[in-house]
Every structure is written in C-alpha cells, then in structure tokens.
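After the structure tokens below, expect a handful of questions from me.
The complex appears here without one of its protein chains, the remainder shown in place.
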Amino acid sequence: MSETPENRLAALGINLPVPAVPVANYVSWVRSGNLITVSGQLPLRDGKLVATGKLGGSVDEETGALAARFCMINLIAQIKAAVGDLGKVTKVVRLGGFIACEPSFTKHAAVMNGASDLAVEVFGDAGRHARSTVGVPSLPLDAAVEVEGLFEII
Amino acid sequence: MSETPENRLAALGINLPVPAVPVANYVSWVRSGNLITVSGQLPLRDGKLVATGKLGGSVDEETGALAARFCMINLIAQIKAAVGDLGKVTKVVRLGGFIACEPSFTKHAAVMNGASDLAVEVFGDAGRHARSTVGVPSLPLDAAVEVEGLFEII
Partner (left out) sequence: MSETPENRLAALGINLPVPAVPVANYVSWVRSGNLITVSGQLPLRDGKLVATGKLGGSVDEETGALAARFCMINLIAQIKAAVGDLGKVTKVVRLGGFIACEPSFTKHAAVMNGASDLAVEVFGDAGRHARSTVGVPSLPLDAAVEVEGLFEII
C-alpha cells in the first residue's frame, strides 16, 4: 500500500469530519492559482469545541495542543473537500496559530505543535510549513485555539 | 445598467473615500502576480474612527459590525485605487479580522460579518472569501476593528 495522506490518516485512526460550513457570508476556502487559503478553523469535534477558555488559565498545555490538533484535522477536512485527493497537496505553505491565553502565558509554541505535528504526520515532508503563532485574548465561541492554513496544490 | 461593483456601491449609497496613505515606510497595497495584498485598514470615515475601544466593553456588537463595514469600505477604496475598475477583482481571496475586545468577548464572528456582508454585497459571488477572525487586546489608535485583505485580479 502506497503512503498517501489518506492512508496515514487511517493509520492514525482519524476519520475526517464533514467539514464545517460557515453560517455567514464567507466560505471555508478559496482557490487562487495553485494556492488554497482555508479559513481559520476552530477545534470542533462532532460539532463541539474540544477546548474553550484560555491557556495559562483553565486550559492546560496538553489540552491546548489537542485543540490545535483538531484545528488541523478540520483544516485537512476542508482541503480534502476542496481538492478531493489529499495527494494533490504539494505543500502546506503556512499555518497561522492563534492561542487564546492569559497575558502571562508564554508556551504558545508547544500548543501550536499539536497542529504542526499532525501536518507532518499526514503530509510527510510536504507538511513542513512556515508558521506564525501568537496569543489572543479571546476567540469566536470562546475557543481555546484557532488555526488558519495556506496550501499549495497541483 | 449592468451589475458592476461600482453600481452596487452606488445603490448602497456608498461613496468610496480617498484612500488613506500610510505616514510611515509602508504602502497601502502591493501587487504580486495577480494577487494584491492590502494593508490592514482601520474603520475610518472622513478621517475619523467610527469606533474606538473594545467589544465586550464600551463598544456594542452593532457598532463593532459597523466598524468592520467601514474597514471593508476602506479596503475597497484601496483596491479601487490599485486597479481602477473594481470589475477587475475576480476574487476576494481572504479577509483577516482583528477585533479589539475584552478577554470575555466571544461574538467576534457577528462583528466581522459587517465586513463579510459588504464584500458580498459589492462583489457578488466573487466576494465570498476565506476569513480568519480573532480577538486582540488593542489596535493602533484604539480602533475597535482592523481588517486586512487579499484580492485576486485579472
């Protein structure tokens, strides 16, 4: 069996969810040339947030990293819906991570690794992305993490 | 009369302002290939901010959404200055919304809809964009909202 992103997802026991559809005047992704910009994804699992609140407050680092991983699962679900075959993803160009946190929190990188690690587990070397990670005082629906993505496709 | 973005703006009673010129070592927009990146725009109307302060504090949701709408008006004014004819905009690729807010605020999406709705009112289906919306503790000049944009043009 060849190593495809879909195979790697299966080996990880991850079933991609039906991707969330925005309820407002925007869309989950836009393609321009061979780049697809995916809207910021929240850590939804089965329609519920896996973590609300703030890092450095009620959310610990491990839970934050799990939330970031679910943001990445949702990004992958969106890109799968966009292109059909994840093998068409030639590069994860950029991930932007927003970590809801107390002003005293400083371990944003460890939280965001939950998303970065999954990107590489699923896409291999093509998953090695540029990233920016910052704290924010709050996110939509009190989500603990939000991650946006930019993907290059064939 | 054909449906053009300029006609739709007129029907909405919106006169595009003379776009703000940065007073520092940056510019309002940069073109690379058929993509134009527009600098983050503040909710300026006639040179004054329509909303300062924070959502969840002194700024209510309705005012925040109005501020986001003015950020979008200013983005459109910049892209109009860049390309001359708004009909050359083939896609609003991405909007990035930054909402100045209290840590307890969770309705960022409703605020950002003020920008997203106008994008679709003016550009139609080409205005359906990817977006990321996050809270921030403060913005330049105490603005309540800042929105940046990425546009695809012919």
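Which chain is which? They are A and B, in the order written, and residues in each are numbered from 1.
Everything that follows uses one rule, which is that contacts are C-beta pairs under 8 Å (C-beta built on N, C-alpha and C of every residue); 3 or more make two chains touch, one makes a residue touch a chain.
The structure presented is a predicted model; accordingly, all values stated were derived computationally and were not measured.
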Given A:5, A:40, A:53 or A:137, the one touching the chain that is not displayed: A:137
For chain A, residues in touch with the removed chain: 33-35, 91-95, 101-109, 112-113, 116-117, 119-120, 127-137, 150, 152
Hidden partner interface residues of chain B, rising order: 24-30, 32-33, 37-40, 54, 96, 98, 100, 103, 136-142, 146, 148
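The definition used in the following text is that only the chains that are shown with their structure count from here on.
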Rotation, 0 to 180 degrees and nearest 5, that superposes chain A on copy chain B via CA atoms: 120
CA centroid of chain A to CA centroid of chain B, Å: 25
